[in-house]
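Just one protein chain is left out here, and the rest sit where they should.
In order of appearance the chains are A, B and C, and numbering begins at 1 in each one.
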Amino acid sequence: MKPATARLLIWCPDSTGIIAAATGFLAEHHANILEADQHSDPADGAFCMRLEFESEGMDLSREEFVEAWKPVAQRFAMDWRIAYSTDRKRMAIMVSKQDHCLQDLLYRQRCGELSVDVPLVVSNHPDWSDYLEPQGITSFTLPITKSNKDKQEQRLLQLLEEYRIDFVVLARYMQILTSTVVDRLPSRIINIHHSFLPAFAGGRPYHQAHKRGVKVVGATAHYVTTDLDAGPIIAQDTVRINHRDTVDDLVRKGRDLERTVLASAVRLHVEDKILVHQNRTIVFD
Amino acid sequence: MKPATARLLIWCPDSTGIIAAATGFLAEHHANILEADQHSDPADGAFCMRLEFESEGMDLSREEFVEAWKPVAQRFAMDWRIAYSTDRKRMAIMVSKQDHCLQDLLYRQRCGELSVDVPLVVSNHPDWSDYLEPQGITSFTLPITKSNKDKQEQRLLQLLEEYRIDFVVLARYMQILTSTVVDRLPSRIINIHHSFLPAFAGGRPYHQAHKRGVKVVGATAHYVTTDLDAGPIIAQDTVRINHRDTVDDLVRKGRDLERTVLASAVRLHVEDKILVHQNRTIVFD
Amino acid sequence: MKPATARLLIWCPDSTGIIAAATGFLAEHHANILEADQHSDPADGAFCMRLEFESEGMDLSREEFVEAWKPVAQRFAMDWRIAYSTDRKRMAIMVSKQDHCLQDLLYRQRCGELSVDVPLVVSNHPDWSDYLEPQGITSFTLPITKSNKDKQEQRLLQLLEEYRIDFVVLARYMQILTSTVVDRLPSRIINIHHSFLPAFAGGRPYHQAHKRGVKVVGATAHYVTTDLDAGPIIAQDTVRINHRDTVDDLVRKGRDLERTVLASAVRLHVEDKILVHQNRTIVFD
Partner (left out) sequence: MKPATARLLIWCPDSTGIIAAATGFLAEHHANILEADQHSDPADGAFCMRLEFESEGMDLSREEFVEAWKPVAQRFAMDWRIAYSTDRKRMAIMVSKQDHCLQDLLYRQRCGELSVDVPLVVSNHPDWSDYLEPQGITSFTLPITKSNKDKQEQRLLQLLEEYRIDFVVLARYMQILTSTVVDRLPSRIINIHHSFLPAFAGGRPYHQAHKRGVKVVGATAHYVTTDLDAGPIIAQDTVRINHRDTVDDLVRKGRDLERTVLASAVRLHVEDKILVHQNRTIVFD
């Protein structure tokens, strides 16, 4: 059994003594550090750190931690957040017709690879309840038309609240979410795009890639912002192709990439290993 | 010792019997086929084939081959060309300040990996003669300014002719060649671009990549057309990066990619393994 | 819709005129060749070829093909076989406790990536029927002990015959099949081993890899022979690891490799793209 841990994420202007202060605080309160990862950006003087420590041996309750930590945070003008491994995050999955990412995420969740709960799936078109119900997952179909988009997004926000969703994964969900939804979930919506962004943003990337005659195709998992396919990139990977590959072959090869790249991004998010800084991600892995 | 070979490249509308006719012709003339590679594009009905065969056992001289082959070619409305391994291609390298690709190509040539002659190097700025002369390579410096570009390109064309150059490799040559040069050497100028095109075309791709926060960087070798960074792609590869990598790190990691991707494209060109069809390459490898 | 095709696989001593004879035969009988792939081994003088052609336009029935082809085959002392895409192969899957490869293969079959039927699953321990029955797949549990191994292998052979199985996939099946079974299915049992063979053959390869401190782990799909983990390799891939990865992390990273490598090998087998020659595979892909 892995021990119960807390993950403390910090970002602030760089200066001497931050690591000493933070790790000194934890030592003083008997927290054994399991992982310490730090990054200083020489270009803009930002300091970022992730500390994962055993939460059980500490002499502070969660509330006491917040109070005791405050002076340290103030001294260095820190932004910070803490997450506990025992608070399993609640993930909603949104999906359209293709289910390879949906199936893959649920498999990884079932076999323990992703420490996350999946109470909710939302689809814009097919009804996935026959597949999901036996697994104890509630699903809703919210078809989108030009005229009902606003209403359906309101309904979606309602569902996310009702099911106490922490973050949303767009598992090949083919509708664009508007700022109505996106602004409510900053750095909490993960999308998989089937190209190595920024190449082939927008629709039908495999057709674009085939037409251009590239020799690699890729997949990109990123946080969703209101700027289409331009949010902070979490994970990317590529695979070689050649002239024999038809668009169908790209789709097939891409499926394997999409699911591994998306799963990797979800795992990093679930384990609180990502900081977003100036539209880029710091990934402590 | 590898045997002397001929490489026959064919492209024509697809129909039944092309392979039989071509390989039947070769069998009839006692040519032992070493490699037969074929590609039919279901989308546009094009047929492409590369046949490599031992040229020594044949009962046809080069001139006789052309005459004897003509009826076969006409029957299927073939475009075709033949190249002989004993005719070593003559390659010119163009370079600016960075020499990693130049050095790498010359090393591969010396150790026999590239069966090619390198009689000529042209630089737009630094003088590489101290390095090149001991290797028996003539080099010229043709600095480019706004006002002299046309004159220098004329001079370049002269040199290419004088040194009987078959194809040109832009080994991190940082000037843009105009149609004056490009139109004279269709599918015979190979460039290395330091990004996975079409992402980050144009200048300073590593800066662009760093700014966008991608998790892979790449390199692309392509034939040069008058459409900047948009010619047919021959070879591409990528390497993973992370948030710790500065622009300098990308430059370092990119150097390794650039030289292997460029060398791979040059080798394919030298061995007559590339056909260009509708701005895409068929690579028989 | 893809057209119905036939795949003709040939191996024989190399000589001039084989390709001409084979493709001439097909042209004569109005078979349009879609893919022609050939390999001559300079070391041992073996010639191998795979021809895929549209089977519908031909003027020969299956029986007539065999008769008409015989003289060509005899002339070059060919070993050969032909397979028709309309004869969907029947695949049995054998599995133990871990189901990631089982699930993955079935997903690929359902979504059309693998043109194969799966009538039968055999497990040595857990009962997978709750999962398989809704998909219309019959499953049997054949637990293996020292004393019953021979009896259970006889039972397995019976099942393979009863369900008219063409080939068997060991999808992380943790028992060793004896020659009783293996000799009956030469080049028709595919195993996935969780290391880059020949490194870490035998049991617990991830533990071995962790202990040795390697920086990559791999997976290998191979045909099963009576020589443990030493049969002809069909597909391999590797993934980078580092000192932070525990054995559990290797298991997790390895799962992704295992399923893609195994799926790739199964696809190649299903599409008749593999020839075995002197314990090595020729993979026409």
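To be clear about the criterion, a residue touches a chain if its C-beta (ideal position, glycine included) is under 8 Å from a C-beta of that chain, and two chains touch if they have at least 3 such contacts.
Just so it is clear, the structure is predicted and the values come from calculations on it, not from any experiment.
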Of C:13, C:42 or C:134, the residue in touch with the unshown chain: C:42
Options A:35, A:133 or A:161, residue touching the unrepresented chain: A:35
Residues from chain B at the interface with the omitted partner, ascending: 100, 103, 107, 111, 113, 252, 255-256, 260
Residues of chain A (touch criterion as defined above) contacting the omitted chain: 14-17, 19-21, 23-24, 26-28, 30-38, 40, 57
For chain C, residues in touch with the removed chain: 39, 42-43, 196-200, 212-216, 218, 232-238, 240, 242-244, 246, 279-283
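Simple rule for what comes next: only the chains that are shown with their structure count from here on.
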Same or different contact residues where chain C meets its copy chain A, judged by the half mark: same
Of all other chains, the one whose Cα centre sits farthest from chain B: A
Separation of mean Cα positions, chain C and chain A [Å, integer]: 37
Distance from the mean Cα position of chain B to that of chain A, given in whole angstrom: 42
Two or more partner chains touched - positions in chain B: none
